[in-house]
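All protein chains of the complex are present and in place, except for one that has been dropped.
Should a chain be cited, it is by its letter among A, B and C, assigned in written order, with residues numbered from 1 in that chain.
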C-alpha cells in the first residue's frame, strides 16, 4: 500500500509547491491537504495550475502516514504536535524546529517555543550534512531558503579548514520568498524594477546559518548576512565571501583548480548539488531541486568567493522537504524530484 | 526495447524544451540530438538546466526510430527528408509542413517549398482536431504557437455554427516565442517594461489559422490577427472576438451557461484542454501542456469573446510535439506530459 | 504671484505623479497636499523619490487657488464640493464627474452621484476634443486611462465617417493602473510573468468611451472593451479594431497613406499626440504626456486597426490633469510637461 501523505496549509507558496511535487511522486499518495481559508474547495478549484488534483481542502488533516506542515512558525509546531505524539513522521517547513536552542528561538522569533522538549531529537533537514540522522528521524526541520544556499556554499571550505572566521553572505532572492501575504513591498508596481536590501538589523535565517556552520569551524564564525529582494519570482543567489587561511590555497589557477576539486570531492554522489565551473544562474534551477555551486578565488585579494543558486521554493523549501521525506521513508532520495529545471 | 528518439537542432528554445520533456518520458529514449554550433559538447555542458543529460550534441542525427526537427523553416524539411524517405516517423516543429498548399507556403515564407510532394499525406498536428489522422501519420506538422491558442479557442463556436465570418484574434506572447536569435527587439533593456504589436502587415501564423478554421465555417472567415509582445518569458494569451449569429445564444446568463456547456462538451475527455469559468492566466500553464479556455459573451454587444492561454513552448511547441509523438507511436497520449504547471 | 495649487490625496500613484510634475512647473506652486494615512510627514519623508519636496502632508487642503483631487470616486466629489462652491477651479482625477448622466454613474459605480447638480457644467478633460470648453471650465473631469488611449485612437476615424458601428478595443495595461491598494492580483509573485484579461462583464471605463465616441458617430456604436493586465509597471497599449465603411479608403498602400495623412491632419498642432508610422511602444512614453498613435489597415480584411500608447499615470492621469490645469489657468498648455520620456 502506498504511503498516505498530508500537507497542513497547502495555500501558501511552499504548500502549493509541495502539492505540485507530491502529485507526481511515484511512491506516496497525497491524500489530505488543509487550508483554513479555502476549506471546502478542491485543490483544482483553488489553484488552476493544479487542475488535475481534485483532492478536497479540509480544515484538519485526515488519516495519514506522513505529514508536512507549511504553516507559519508557532502555529506549525502546535499543529504538528498531536501527530508527532501519535508517532507520525513529520517534516516541518516552518522555522519552529530549526534552532536546537529554545532560547535562540525565543530571541529571534519573539515567542516561547511551542515544544522545546522535542528539540533534542529533531534533525535539521539538510541531507548533504545530516543524511544519516534524517533517515532515522521522526521530526525533521526543513531548512530556510537562505540557509540552504549559504550552508551548502560554505560547508566544504569550512570542513577543509580553508577559511578563517570572517564570513559575509550577500544573498539575492526572488519575491516569492516573502510568501503570499500582501504588503506594499511585494506589490508589483513597487517591487518591479527595484533592488533593495532588507533586514539589516538581522535576519532570522542568520541563526540557522550560525548553528550549522559554526560546528564546522575551529573558531566561532563572524557571519554578516544581508538579504536582498530582486524583481523576479523565484530563485536565490548567495554570494559568499570569506578570508582564506594563508597557505591553504595559492591564489592562482592551480588554487582555483584545487578548490573546484575539493568542492567536487565534498559533493561527490550528491544527487542535488552540482559544482559548476562558471558563475551559476538562478534561472538554471527554476522548478528543480538542484543547488548549483561555484567556488572561486578573488585573484587580487586571495579571498574565497562561493556562489550558490537554488530555487527558493524547491531546494529552498518544498523540494528539500520531499527529499527529506524520501530519506525518512527509506525511499530513493530523488523520487519525485528528477524533473529538470524549466529554461528559459 | 525502448523507442530511440532524436532531435534535430536541440539548441533553440523548442529543441531544448523537447529535450527537457523527453528526458522524463517513460517509454522513449532520447538518444540523439544535433546542433551545429554546439556539436561536441554534451547537453549538460551546453545547458546547465539539463545537467542530468550527458548526451553528446552531434552534427547529424544518429540511428533513431522517431525524429523531431526544431530547425527553422526550409532547413527543417530539407533535414527531415532523408529520414522520412527511410520510413522514420517525424514531427516537424517548423512551419514547413503546416500549410497544405505549397503556393500559400511560397507566398508567406517567400521560398519554394522543399518537398511539396509530401504535403498531401502530412497531418496538421493539433490532436484536438485531427487525432485520428495523427495516429496514422508518418509526418506531422506541429502547429504554430499562436494558431494552437487561437484554433482551440474558436473551433467549438465555429463547429456549432455560433459565429459569423467576423473574427479578430488579439494575441499576447512572451518573448521566448521569438526564439534565441538576437535582436534589439528582444534585448532585455528594450523589451522589458514594454508592450507593442508587431507584424501588422500580416503574420505567417494567420495562414494556419485560416486553413484550420475555415473548414469549420459555412462561409470563408474574415480573420484579423494581431500579435503583441509582452514582457514575460513564456505564455500566450489569445483574446478572440467574433460576432454571434443572431438567435443562436441569448446574451444573458443563460447564454453564458449554454456557451460554457457547449465548450465543455466539445472538449470532454481532452487531456490537455480545460474549459474554465473565469478569465485564464498564462501563468497557470507555465511549463505544462495545458490550454485553458474561457468562452464568454460580451453582455452589451452579444459578441463572443474567447480567451485561451498556453505556454508557447509547451502546448505551443515542444509539448504538443510530444503529444503528437505519443499518438503516432500508439502510446498513451499524456505520457511525459503529466507534470502540473509551475506556480507562482 | 504664483498660483497656489493643492492635491487632495497625494498618496496614491496619481497623486504622487501630480506632485512630481507640479514640483517642476514653472508657473504654479504646489503648496498643499493631503493624505490621511501619512498626514504629519513631509512628501520627502513619505516618498523618497520626492526627496526635494519638504511640503508637509496634511489632513485637509490649505488655502489654494487651484485644486486637484486624486481620491477614489464618491469620496472625491464629496471632498471637492466645498472648494468648488467657493469658486476654486478643480480637476478631478476620479471618475465622479466623467459621466454626464447621473443615472449612468449610478449604474456603473453602484452609488448615488454625490453632486448631480454640477454635471451640466463639468467638462470632460480630453483637450484634444474639448479644449475650448476646458479653458472656460470650473470643474474638469480628468478622463480615465483606458478612455484616453481609446478615444484618441478612434476619434479621427469616427469624425471622418470612416468606420461603421463595430468597435473592439483590446487594451493592455501595466499594473500601476490598478493603484496602490493591495490585492493578490497585483502581488509581485502572481502578476509577474503573467497576462490575463479582466472585467469581462464590463469595465467602468466603457461608459466614458461610449459617451465620448458616440457623438462622433452617425449611429450608436457597438463597443466591446476588454482590458488586460501585463507584467510591467506603467503603460497602456490600446489595440482598436473597427470595420471601415466600404468605399471610404482602399485597403492598399494608398489607403494606408491616406489614413495616416487623415490622422496627422486631425492631430496637427496637438502638442501631446504623435501620429507615428510604425507600431508604437508603450516604453517610448514612459514618464511623458505623449500619446503615440498608429492607424493602419488590415490588408486582408480591410479592417481599421489603430494602436495607441500612453503612460497610464501621465497622459492617462496626472499629466493630462496638469495639461487641463494649464488650459484652465490660461497658461501655455505644455508647461511642466515638456520632459521627454525615459528610455530605456
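Just so we're on the same page, a residue touches a chain if its C-beta (ideal position, glycine included) is under 8 Å from a C-beta of that chain, and two chains touch if they have at least 3 such contacts.
Nothing here was measured: the structure is a model prediction, and the numbers come from that model.
The chain that is not drawn here is touched, among residues C:35, C:127, C:287 or C:302, by C:287.
Here one chain is not drawn; of A:35, A:125, A:144 or A:235, the residue touching it is A:235. Checked against the hidden chain, the listed residues B:9, B:94 or B:176 yield one contact partner: B:176. Residue C:343 is the one among C:109, C:198 or C:343 that touches the chain not shown.
Looking at subunit C, the residues touching the absent chain are 13, 16, 20, 23-24, 47-53, 176, 193, 233-234, 274, 276, 280-281, 283-288, 290, 292, 338-344. Even with one chain removed from view, subunit A keeps its contact list with that chain: residues 166, 168, 170, 172, 174, 189-190, 192-198, 200-202, 206, 222-224, 226, 228, 230-235, 237, 239, 241, 243, 279-283, 286, 296, 298-301, 303, 305, 307, 309, 344.
Taking the whole complex into account, subunit B touches the unshown chain at residues 13, 174-176, 178, 180, 182-184, 186-189, 191-193, 231-233.
Operating definition for what follows: only the chains that are shown with their structure count from here on.
Of all residue numbers seen at the subunit A-subunit B contact, over half occur in both copies; the interface is built from largely matching residues.
When the CA atoms of subunit A are superposed on subunit C, the rotation angle comes to 180 degrees (nearest 5).
Centroid distances from subunit C, each centroid being the mean of CA atoms, peak for A.
Note on chain placement: the centre of subunit A and the centre of subunit B lie 36 Å apart, centres being C-alpha means.
Inter-chain centre distance (subunit A to subunit C, centres taken as mean C-alpha positions): 46 Å.
Touching of two or more other chains is recorded for residues 13, 176, 193, 233 of subunit A.
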